[in-house]
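Only a single protein chain was left out; the remaining protein chains are all shown in position.
Here is subunit A:
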């Protein structure tokens, strides 16, 4: 029998290792030969650990599995209480448009032959047959924009690096995924690491870079381990290294570990960290594309931006840009988290509404209570009330509503959420994580916490002060940390003003 038990960090955090061990032990007890493959996750995290058995009709899913559920898996799988039927027929999975995550959860993450059998390396082969400027043109045509949050056109960034004249250029992958509610980078690196490597290799061909770095946050030990191994395997197999797939192009990748600083997700701060310095934000210009790592031209792209490229090269940029709405083309891997019934990763074309995501796909709250607010785009994203549920998922649509798509993480809160406490947390987090370079962020966040405490204590006059402070942080901060922290604060104020008004208990 062949079993699949995810080794993804979320699956492991829910007991996948113990379940895998129980399957091996039960098989030994019954004298049945088994093969247990540790795949990535399918992204249906509420079903983790999601065990699959290979059957003639496809892979059958069982979940969420516990050790106690294992023995009956061998007796009568079809009648198992945790039986889910064919995994790919589960509506949450079936409704997706999985381009970037096509292989994630299906394959053995560290099997290069699995990767190729699943369509891997086709994009790199296409790119090797093209001129650098043609690759850049394709990425521009695809409409791909930075999936880290800023939404800057990826192809334009590549073109800047390509046109720069320098003895050495770099590809830096930003895998410092610190936003609460986001886990797509982690999931891809743990579940399909070669996809990221291939994306970086294509970026290297397009720009003439010879060295790449993946900067992964230290909170992701599993992703770091998988990526290190994948780079070793890809280098040994000649996919990257001194001659990419036997071509004349050299490209090496090194995995670097962050050290617990949220601000290092900001590209210039990340570059300083990579250079061995304090992760302090740099003023722009100069753009990293011209003077990035060690002052050399550098592409800094998020994991998801780079991982989208192999598909774009293999299937053509038009196929990618055919999906989506407005200036938001292609697919976006939504990460649905917090208080939801069905939490996980859902890759779909841009244009789906917030209400569809929360009510339809996520099934509402896990607690069964009404939804109060959804924070979209991480700790710097706005809180959206239910009245925003018609909002379509696209960069411009969210910007118009004074929000942001960010890294497409959604955190759902039920009606027990304390919006003033969440606003205070936003300021507190900014104070903890500020790099200290600019005053609006370093001092403003501390004053923000104090001002919210004054409001909580009944000082209504502090409300105007808070608003003023938020405007100053927005316009005066050097980067998105100080500049966007006002988004959750002001959206909470705007949509839930009653929670910021001191209530006098008159009848006491």
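For the reader, a short list of remarks on this structure follows.
As a working rule, a residue touches a chain if its C-beta (ideal position, glycine included) is under 8 Å from a C-beta of that chain, and two chains touch if they have at least 3 such contacts; residues count from 1.
Here is the rule we use: contacts and distances are computed from a predicted model.
For the chain of the complex excluded from view, the name given in UniProt is "Formate dehydrogenase subunit gamma" [choices: "Cytochrome c oxidase subunit 2", "FAD-dependent oxidoreductase", "Formate dehydrogenase subunit gamma" or "(2Fe-2S)-binding protein"]. When the missing chain is restored to the complex, the residue among A:63, A:409, A:448 or A:486 that touches it is A:409.
One of A:90, A:274, A:431 or A:479 touches the chain omitted from the figure, and that residue is A:274. Of the options A:123, A:379, A:440 or A:486, the residue whose C-beta touches the omitted chain is A:379.
When the omitted chain is restored, the residue from A:183, A:251, A:350 or A:496 that touches it is A:183. Contact between subunit A and the unshown chain involves residues 9-10, 12-14, 45-46, 48, 177-183, 185-186, 218-222, 254, 256-262, 273-280, 293-294, 335-340, 343-345, 366, 375, 379, 409, 411-414, 417, 421-422, 425, 429, 432-433, 435.
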